[in-house]
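A protein chain is absent from this complex, but the other protein chains hold their places.
Order as written gives the chain letters A and B; numbering starts at 1 within each chain.
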Amino acid sequence: MRRTTAVSAIAVAATLLAGCGVGSKSSSADANKTVATTAALSGSITFQTWSLKNDKFTPYFTKLIADFKAAHPGTDINWIDQPGDGYPTKVSSQVSTNSLPDVINLPPDIAHAVAKTGNLLDLKQNDPGLQTDYVKSGLSAYNYQDISSGSQFFGFPWYLGTDVSYWNKTMMAKDGLDATKPPKTFDDLVAQAKTMHDNSGGKDYLMSRAPGLSDIANTGTKLLSDDGTKFAFNTAPAEAMLDKYTAAYKAGYLPSNVLDNSYEGNSTLFSKQQVAWTTGGGNLITSLQQDNPTLAPNVVPSPALDTAPLYVQGLSVASKSKNLPLALAFAEYVTNNENQVAFIKLAPGFLPGSAASASDPQYSKSDGTTQGDASVIAYKDMQTAVNFTPPIWTDAMNTILNQEIAKAMTGKETSKQALDNTVNQANALLTQ
Amino acid sequence: MTATTAEDSRERQERPARRGAGAVRNPDRKGRSPIFDAPTPHGMVLRYAALIVVLLISIGPMLWELSTSLKSKAEDVYTQNIQLLPHHPTLGNYGEVQNTIPVWHFALNSLTVAVINVAGNVVGATLAGYVLARLKFKGRKLLLAVFVSTLILPAEVTVISKFQMITSMGLGDSILGVCLPDMIAMINVLLMRNAFLALPKEVEEAAIIDGANAVQRLWFVGLPAVKGTLSVISIFAFIGAWDDFLWPLLVLQSPNKLTLTVGLSYLNGQWSHDPRTIAAGTMMALLPILALFLILQRYFFRGVAEGAIKG
Partner (left out) sequence: MRSHRFYTPWLLMLPALVWLALFSVWPAINTVTLSFTNVHQLTGGHFIGLKNYWLLWHDPHIRDAVINTIVFMAICVPLLTFLPLLLALLVQRNVRGIAFFRTAFYFPVIASAVTVALIWKWMLDDRGLFNNLLQTMGIVHKTVPFLTDRWLLLLSAIALTVWKGLGYYMILYMSALGSVRRELHEAAAVDGAGTVRRFWSVTVPGVRGTMILISVLIAVYAMRVFGELYILGGATGGVGGQDVSIVMLVQQAASGSDGRLGYASAISVFLFFLTAVPLLFLNRLNKNSQEES
């Protein structure tokens, strides 16, 4: 997966935060509504997805909506899809102009920001089966400590993803490494990177990205302070990790452009065969087969290093919707087990958010193809995957982190200074 | 290079009839040495050499980019030897730009903004400039001072507030929102004022005696005489709007509303790292404006000579 951080505009949080002068007042009243589900459904709602209107998924959604309308005559679903870029901004402007779609596809960070303004319906109150019908790890992504002390849930988990490691076995064999015994931890990775570097005369690279928040979390450091209100990840283990990256960078185990703005992401470098390792979603091989068919057969998947990150997508219901019964019913329909299983068939390597099939043995059996193997690895990773990014982490903070890491890795600062600076500036941004 | 004097530029202003090298006998210079500043062959060679060097420096980079944009995928753009001429020139990269970003749409957006900008400035600045130059009324001095004082404010300083104003008008993320603030630029008002001030008062007074009102005087007497400055303002306004980057970057979000400058920067950052494609995109942004300038350069330099810039 492209090494962009999972952050979107959690900025929406700071912005949509009310209570300070002009701006929408956060009203938990809306979120706390209980929806009447007895009457027959009627009327129309808007259903918004994020970057899912394409050749692969459009037939699925069209059929989904048609089936629903057949089962509930007199209802209408208006499906809109937003392009991949600029989604956080789009959603914030929908919130501020009171035009948030009734059922809306949101990742946890944007959902957090929108929920803080009271614009998302509490699903726990309205769906008694919530905690049994959906996977715990998915649900917890939509449960926030800073909103009603975590007693509310704001999204139906829809599909879960994680990072799988992919290796270029031809490149590795060329430099004396065995792709069937890939690194399992970060230290392994550095060691094998050294081998590759030495044997290829510095031309081939195993490591392909600079560290980020998930690497810090993987050192066992807690990102937030104990009360969850401030950042506190400038710890000794984190510094040690950054030192290792600095040493690796100096020794030439990383391509020199991972730090500057011509860096295209580790998966692009991987497709160009400049590096022999990348992380990606469970379906990378399928997309490689399309874009780079000569590379695909050389790719070997393996579990992600250390602990895998968890990426969750969900469906939320707008609390200010004018047709709450229909919105809620439709959201539950889209995320019911049957429909989620059908969806995942189109997106191999992901897992459904519904509890019933998440542990279905079919996902733990490979069909023998490399993509099948990757899907199984993704499935196994997801059992223990963790969502690393705290909801209060914003884009601006991530930029600061990247800048400080770049300074440390190029020797302009010590690791300690870099992490201290990041924590201080991020905390300052929290209060601004 | 020989340090010439103002001879030639003065000639252009007074007597455009005589052209050519400096040995022209200017009728005004009675009795002066005719061979001062006469071009020597040595001097001319040096001069042309210098001109060519500067020419290369000026347009060299653009030629290099043009060459890159025409290179086929098979050719290595990062060669050790500099290859100015492509081996297999192709227009394929231009096609790829169109597939990657909606470049014609961006160009149309830029064009729309630029045209509206020119129209607004030509109308608004001319009206206000004329009034400030030729109509006496109470408060004129104060108003003029206010106009002048806006000049010390760089656009970047007020960009945040303008952004707030535009979004509160509901024009955030819209082409109109991009056009609006610069549709009447204060500097153009002052430039037009300067231009009108330079006109001889007698003609206007004659018109007043003939019973012409302010608008008629502006239309029939004033306008024809300030064509030079008008064209300079129009050209500057067009180029300014076409090339503007910071403001559209802030205002526009939807991918289909971007102007060319912002769209191109996305091409650089996210979409493609093929230098040929980026080069093609750059050329698509550059060539129209260069072509436009080539066509209009006569008016532009004439307007400059009229003293439009002096103000």
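As a convention for this text, contacts are C-beta pairs under 8 Å (C-beta built on N, C-alpha and C of every residue); 3 or more make two chains touch, one makes a residue touch a chain.
No experiment lies behind these values; they were computed from the predicted model shown.
Of the listed residues B:Val115, B:Leu176, B:Ala225 or B:Leu286, the one in contact with the hidden chain in the full complex is B:Leu286. The residue touching the chain not shown here, chosen from B:Leu70, B:Val118 or B:Ile184, is B:Ile184. The residue touching the chain not shown here, chosen from A:Lys222, A:Lys322 or A:Lys412, is A:Lys412. Of the residues in chain B, those that touch the hidden partner chain are 1-13, 19-22, 29, 32-33, 36-37, 39, 44, 47-48, 50-51, 54-55, 57-59, 61-62, 64-65, 68, 78-82, 120, 123-125, 127-128, 130-132, 135-137, 140, 143, 146-147, 150, 152-165, 180-184, 186, 189, 208, 213-215, 217-218, 239, 242-246, 249-250, 261, 264-265, 268-269, 275, 278-279, 282, 285-286, 289-290, 293-294, 297, 301, 304-305, 307, 309-310.
Within the entire complex, the positions of chain A that touch the omitted partner chain are 9-18, 20-24, 88-89, 92-93, 95-96, 256-257, 259-262, 394-396, 399-400, 402-404, 406-407, 410, 412, 421, 428, 432.
In this text, only the chains that are shown with their structure count from here on.
Centre-to-centre, using mean CA coordinates, chain A is 47 Å away from chain B.
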